[in-house]
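A protein chain is absent from this complex, but the other protein chains hold their places.
This part shows subunit A:
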Amino acid sequence: MHIIDRRLNPGGKSLENRQRFLRRAKSLVQGAVKKTSQERDIKDVLEGGEVTIPLDGMHEPRFRREGGTRDMVLPGNKKFIEGDYLQRSGQGSAKDSGPGEGDSEDAFRFVLSRDEFVDLFLDDLELPDLAKRKIAQTESEGIQRAGYTTSGSPANISVSRTVQLALARRIALRRPRKGELEELEAEIAACTDEDLRAELIEKLEKLKAKSKRIPFIDPLDIRYRRYEKVPRPVAQAVMFCLMDVSGSMSEHMKDLAKRFYMLLYVFLKRRYKHVEIVFIRHTDRAEEVDEQTFFYGPASGGTLVSSALQAMHEIVRERFNPADWNIYAAQASDGDNSYSDGELTGMLLTDKILPVCQFFAYLEVGESGGSAFDLSDSSLWTLYDRLRNSGAPLSMRKVSERSEIFPVFHDLFQRRDTAQEKAAP
């Protein structure tokens, strides 16, 4: 009889099976994730959690019989006698309760961890033009171990390697060991025969001389750890959230913008160790604010988009050197801008902002219902469209419903070839 405690055995035996299942169900789960995300708040989405996936795609078929005449024995007869008839649907609920007939699981709920969820959600997204710019400007140097060398600074001496070599050399050259000498000395002390004693002393002297000739550690043995410089991508990013908070921006529009920013934040967080967010809100003048004020603080006034761009430019200059930071900006606006501001906005973007940005996303938010979008393009939209057509790293979309945020985001950051990017509307 054995009683064994297996609780300390590693759990998660099924982990690999689970991963296999996820890999296989990837497209299904991905679809489910997207659908789920539309229905939920972003915060909940980021918690991961449950998605429902149709079992159909993951169905394991078996030969199953169905239909035909059926016989069944059931317990709990209260009033029937032989020859009675039960209605097929209705009081005799026996119809659906045939034992062992068809187990139908049409969909099942699947709990994803936060990481799994976000991974799947962002899986086919990529920062546009990431590779190109990374090579150009986003590398710094790091150091890593690269074997041993015979010269270097004392701080880098590798003791173990040095002793190892010294030992090998001592053995090869037959340097007498300490024990050997001591043994000989003891023998001399105990020796009574003079001749033998002299012989032994001579031997001892020889060995001592040999010890001196062959040092314990020779400069030859010394090894230094070698380090090599390797280029490393900069793992930091900053995201600028620019929002128009003038009177024309409704709560609904701000909500749309917020969702978009949060997604962008999560997305960047995935790619970089360190992500900063800068919130800039503007009316006819711009200021940097905290998140709470950004989304909920009351403000009103005229609209000067250039003020926000100017503020961003200054912050970049002060705190975020483009050589060290990946800079992203997302601007949300209802598209209204002072007529006179157009030119300045365009100039700021072309000369100051776009050259240092990895990517600039412009999101034009509209009222629920979206009828406004049937009208002609707003002044900002027209301006940005012109810039984009001249090849700026700029994407723009219009959004009027909450459920559109995810598809639009997805659309903006979908992995694609540069050729496609240009062809895209």
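Here is the rule we go by: contacts are C-beta pairs under 8 Å (C-beta built on N, C-alpha and C of every residue); 3 or more make two chains touch, one makes a residue touch a chain; residues count from 1.
Convention: contacts and distances are computed from a predicted model.
**Q** If you look up the hidden chain in UniProt, what protein name do you find among "SpoVR family protein", "Cation:proton antiporter", "Binding-protein-dependent transport systems inner membrane component" or "CRISPR-associated endoribonuclease Cas2"?
**A** Record says "SpoVR family protein".
**Q** Sort through A:Gln87, A:Ser153, A:Ser340 or A:Ser390 and give me the one touching the missing partner chain.
**A** Counting the whole complex, the residue in contact with the absent chain is A:Gln87.
**Q** Quick one: which of A:Arg62, A:Arg145, A:Arg174 or A:Arg213 touches the chain that's been left out?
**A** Selected residue, touching the omitted chain: A:Arg62.
**Q** Using the document's definition of touch, tell me which of A:Ile3, A:Val159, A:Ala172 or A:Ala189 contacts the absent chain.
**A** A:Ile3
**Q** Among A:Phe21, A:Tyr148 or A:Tyr227, single out the residue that touches the unshown chain.
**A** Looking across A:Phe21, A:Tyr148 or A:Tyr227, the contact with the absent chain belongs to A:Phe21.
**Q** Could I get the residues of subunit A that touch the absent chain, sorted low to high?
**A** 1-7, 9, 11-14, 16-25, 50, 58-78, 80-88, 92-95, 97-100, 102, 105, 108-111
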